[in-house]
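One protein chain omitted, others in place.
Coming up: subunit A.
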Amino acid sequence: MSTIGEFISYIQALGPAKFLRVFWFFVIFEFFRYFLLDLVGLILHRVSLWVNRKKWKRASEQLKKENPLVSIIVPGKNEGKHIFKLVKSLSEQTYQNYELIIIDDGSDDNTPIICKSLLKNGLIDQFYRNDVRGGKASAANLGLRFTKGKFIIHLDADCSYDNDAVEKIILPFYYDKDIGGVGGNVMVRNYKESLVTTLQAVEYFNSVGIGRIVTSQFGIYRIISGAFGAFRADVMDKIQGWDIGPGLDGDITVKIRKSGYKIHFAPEAVCLTSVPNTFKKLAKQRYRWDKSLIRFRLRKHKDVLFPNQGFSLINFISFFENILYNLILNFKWYFYAIDLVINFPDLLVHIMLTNLFLYTTMGYIKLILFGWFRTRSNAPNYYFLPYIPLMVIYFGYFLRFVRTRAYFMELFFKASYNDPWNPLKTSVHAKEKGL
């Protein structure tokens, strides 16, 4: 009981200088970057939509008038069971001038049988199968090679899409001729399945639903989700498709940026995905994703960070922001923790409780305030209310430790090249070339 009394008096005694000294990590990281900057970005986005409303309307008319062929490519392994549902969901789309190309990357289940039957019945337009797995990039590239459309949409077979998702993801190409790629808004379909899926739903809401509107608004949006992305066919031709992954979504986005095109986020192009339903599976997924930050930002595309011929300030900022907030501050947190242990050993409990309080309060403010900016949601906001306090542990500890391990393993051991996600035959070449 006395600890709570002490804690309250501790809070009361905190002056602004002292607060900054102890909670600087919260202030720069959470408050400044993920609240203030996001809020500004969201407001600017709203203003921009209103200012350019006529331009958006013209874009929409232009799209309807031209009605271009859109090629939807769906690469995957053992995804047969999802394909029929996908086909049905696409047939509900408001935009119907599309061709559907499925690429089976060496499935060892009944996927080829299912797909061949769908092909025969005209439910998919093209189907290609590689008997031996070549990896996600090669499967996507095979599909890409045979597309006929003006725009390419890359989908994941196990996702589902809003009825106007295709239309909404193509639209930005008609708004701005410099846009080379558009990312869709990925939401969590199975948010009710388990605690870990609910927490991910909150995370996606912040980092995708809000975060990408903001980065897109500032011109530094940097990852088009593999689950739902659209590309100009001529741009894809120029950059010659996907390079070997993992992390090929982020990689292709960088490649488009480097060839001088803009990347846009389409919040209204909604895609629902099923996220990992256990902490173990989630850790595995994030371990893979996080390694690619090192591999692609610091290795393959490190030229973006140096002034050279093709230097672009906006690309530099996009990279720098990513590296600062993910890599540097991630390691900085450990300095922060050590600093506290050394300098404020007596107050550790109080500081932790205060941090918990600060992050939770921020979480509630964001949920309510940012929820206000959402035009489409897949779950009612109140559903997440009881889970906000847990986000501190989920985000501040669980994801942080996974990320740290990933960065460490990739920086020192190039672990991503050993990921069985890619067939060995391709990984050896990527490692050799430092790709």
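The working rule: a contact is a pair of C-beta atoms (placed from the backbone, for glycine too) under 8 Å apart; a residue touches a chain by one contact, two chains touch by 3 or more; residues count from 1.
Keep this in mind: contacts and distances are computed from a predicted model.
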item: Record-based protein name (UniProt) of the chain missing from this complex, from "DNA-binding protein", "2-oxoisovalerate dehydrogenase subunit beta", "Thaumarchaeal output domain-containing protein" or "Cytochrome d ubiquinol oxidase subunit II"; value: "Thaumarchaeal output domain-containing protein"
item: Which of A:Leu42, A:Ile114 or A:Ala137 contacts the chain that the document leaves out; value: A:Ala137
item: Hidden partner interface residues of subunit A, rising order; value: 106, 116, 119-120, 126-132, 134-135, 137-139, 141-142, 145-146, 240-244, 425-426, 428-430, 432-433, 435
